[in-house]
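Mind having a look at this structure? Questions to follow.
Only a single protein chain was left out; the remaining protein chains are all shown in position.
Here is chain A:
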Amino acid sequence: MAGLELLSDQGYRLDGRKPSELRKVQARMGIFTRADGSAYIEQGNTKALAVVYGPHEVRGSRSKTLHDRAVINCQYSMATFSTAERKRRPHGDRKSSEMSLHLKQTFEAAILTQLYPRSQIDIYVKILQSDGGNYSACVNAATLAVIDAGIPIRDYVCACSAGFVEDTPLVDLCHAEETGSGTAVALALLPRGGQIALLQMDARLHQDHLDPVMEAAMTACRSLGQVLDGVVRQHLQEVSILTGE
């Protein structure tokens, strides 16, 4: 079969979106009562679940304890049924430990860790269904979970991926675009201040094209921020009605 046409001449992508349009985002907060914070997000067909415990005392070896701020512990995993072909995914493989590390770095930049010295915050993320943009779904889910847990953070951390096809930046790539286009940038942004919490890219991209791609990704992150904000407000309303305030 001929290679997929990622961007048609009319300016449509495979799934009918325009280059700068995001996939549909749906999210819920507070789905598990036992955890301190939890959230579930769907970005198109990518579905992620995040759970936050803490802040609590440092578990395991005490030597990890930091005296001026909290330790953040992230764990990323994918469900066996998350991809088209069922595959056993053992813990601690290279890909997921790398992803865990990325998440850790992202949230260390966002959470006000110095408020909780000598304590630990655990963030567990699981991908239930994978269709491109796993990292961004994880970050967005984790942000909501952290907020649900009531841990103070600087700002929403919004993440989005972007690619570059036929001289046009595409945002929020789906799986086919991620594998087909070659270039994928993952960007995590604190939208209010405009600080970049994480920027990651493995493929080659010409220097001249980096700016437009990043610009597109940042715009996408900002609009994602608005969506997340809406979700949080909605959640608060529901909770406040329940508690009868």
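Throughout what follows, a residue touches a chain if its C-beta (ideal position, glycine included) is under 8 Å from a C-beta of that chain, and two chains touch if they have at least 3 such contacts; residues count from 1.
Just so we're on the same page, contacts and distances are computed from a predicted model.
Student: Given that one chain of this complex has been left out, which of "Specific peptidase", "Proteasome subunit beta", "Ras-related protein Rab-4" or "DIS3-like exonuclease 1" is its protein name according to UniProt?
Tutor: "DIS3-like exonuclease 1"
Student: For the chain left off this view, which of A:174, A:190, A:214 or A:228 is in contact with it?
Tutor: Considering the complete complex, A:174 is the one touching the chain left out.
Student: Looking at the full complex, which residue from A:98, A:166, A:211 or A:238 touches the chain that isn't shown here?
Tutor: Touches the omitted chain: A:166.
Student: Could you list which residues of chain A touch the chain missing from the display?
Tutor: Contacting residues on chain A, toward the hidden partner: 1-3, 5, 8-10, 12, 14-17, 21-24, 44-45, 84-85, 131, 166-167, 174, 176, 206, 208.
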